[in-house]
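Other chains of the complex are left out, but the ones given are in their true place.
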């Protein structure tokens, strides 16, 4: 049992962190377990609303989660893969857009509102936020998958300046055709963080952070410099699906974002702990 | 061939109508053929963008259209009907939300943007725009169907004041349970028009307007007063699905909207003709 | 007879032009037949008000017209000419100021207001808008004729930002003596366009534009580059009174105005046709 004096002390200890972050913009890439587990989701929502109340400008960028596959399965759609990546035909793209912008996005908006915040859902089509063209990847075509070519952050700024939390789905307006494209959510979060002049990009993942030995939590790398990244990739410390994730982060920092954090979405309140204490969860990249 | 002098004259003739409507808010309830036919859709998009450019604050509220049924069919969902109204179970509600907020809404946003406007998609969940409770209809339960109990128009005002066109899906936040409700789009448009202090509510339908003899276009009623409505219902001039539609309109006018128009969505540019000329298409209710 | 669908189409076709010009500043130099013929004047007033309503910042700079001579004749004043230019003595200058600022300017203001716009009349004396010194022309003295030495566009900006159309008479405050000077209206329009950062300078004249053969309308030059002008003067295509007019236009473009148009003021709605269609009336200089 923690008594009220101790509780007050804990609040007071958060003071310098709140002061540091006041009026700064934090872009949070949200996905994985933190999104599919209800208890974790509720904890993330609390964290967002609390950060927003203490004066931090929070922007949530979310990925797809298993709902897309569930829906594809429901309509009996067979997913084709090319080089391990889903081939997104027109019918799949329609489902992707519906699930991202209509289900996940609006449910997140609703969850934030019910936690006491005020959220507005956006996708890349709204106000021309994200513009993309079809991915050209050494002759391989992945269908309705786009690469971001332009960002107009004004719809996000408008939502922030009205005191609300923007929740962003990563469907983009095609500039090379009259279609929508699915764009990678990590990339979109990184690019949006840069366009907003964000202080921090926080990426929630299903791992502790970067570890020298992925089996051994004591080998966690707390701080990694951008200049260390190529070596870590060569050493295999960063590998597989982590490589593109980290490349997004590096890109964000190159474009002016101050710091990025790879956080464990499976730990409740990992965002709050990272931001409002000196615990140093996960890996900070700067 | 219309020469350039005649073209200029036509522009000039629109002048007094533009002046009258300057800075006024028009809520347009959009659905039916005007939404499912591509040519008509493009014409409506042009109308919206043009009205917006000449200083009218345009708000688009859209219904569902056949896409909801298509999607339900795709997943093999059987629709149950009660008293001729769809019973909306949880699975159906999920599909409704996805199709309305994720597909139709965002596609309309994209169409407006590609026509040269700037649109932002919203649903009733965003910023607490629409709040509803489960419909209680003489002991009949229609599932996830809600009646609006509260409107906070500030998200729509924010979009308008940023110079964009709000496109609104009529999914509402439940106040009596932690769920979303499907609310009737005509009602939502009418209530929103009142909450915005709109000058006009324009309802696009698949008929010419109110006609004494539905088979005879020459019997069109150009102007109908709210006080005439009960008589017209008794006489059977307003009947069937038109009754609730008209009741929404009457409600809007009672709550302060200046005028309402039942327009034929099957006529290209019917909105533009109504607003910027004295043609007097359809039925005006005041 | 043009039916309402065709009318709507014509309005819709103006859409991209309206979008292009939105919030841009257009300075219109007004004079000649377009000012002395009542039907043409009414057409110009409609054009101004319509352009203003669709979001263009319209500034009207007017010349003198025959009213000055009429008034001089009325008081029995003999006009003296030097090198083909009127010598403006003090009494003549008083008449010029009265007719320009008191009659033509205020009548134009009234015409715009009666067409549904809102205009405010200014002259170069108001708020120090135009400052001039006595013209020194190789020892020839033209009396109270001034050359602009300074422009303070703030009174024009104030009128524009209050949503009104500024109408400007080209009488300037003397900096070298406690007198008013008459300044050339073409020059004033060009200099004001530059000071306002205008998008377009439109000069209404009593000819079709620049023509290789002034007798043959098919030889109209639709587009002329500033770099072509010296050649056209040498070839005699630009000659006589057109030379100083064109020099003003060139000066405006050198000082940052994007485009200039020599339009035929004798064609009704030539401004509207030029701005809101791709007809390409007259000569565009860029």
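So that you can tell them apart, the chains are marked A, B and C in the order they are listed, and the count of residues begins at 1 in each.
As a convention for this text, a contact is a pair of C-beta atoms (placed from the backbone, for glycine too) under 8 Å apart; a residue touches a chain by one contact, two chains touch by 3 or more.
The structure displayed is predicted, hence computed values, not measured ones.
Visitor: With 3 chains shown in place, count up the copies in the whole assembly for me.
Guide: This complex, considered in full, is made up of 6 identical copies.
The rule is short, and it goes like this: only the chains that are shown with their structure count from here on.
Visitor: Centre to centre, by mean C-alpha position, how many angstrom separate chain B and chain C?
Guide: Measuring from centre to centre gives 46 Å for this pair.
Visitor: How many Å are there between the centre of chain A and the centre of chain B, using C-alpha atoms for each centre?
Guide: Each chain reduced to its C-alpha mean, chain A and chain B end up 35 Å apart.
Visitor: For chain B, give me the residues that contact two or more of the other chains.
Guide: In chain B, no residue touches at least two other chains, as defined above.
Visitor: Would you tell me which residues of chain B are touching chain C in their complex?
Guide: 2, 4-16, 18-19, 22, 43, 46-47, 49-50, 53-55, 115-116, 267-269, 272-273, 276-277, 279, 281
Visitor: Can you list the chain B residues touching chain A in their complex?
Guide: 71, 74-75, 94, 97-103, 105-106, 109-110, 113-114, 118-123, 125-128, 154-155, 158-159, 162, 164, 171, 173, 178, 180
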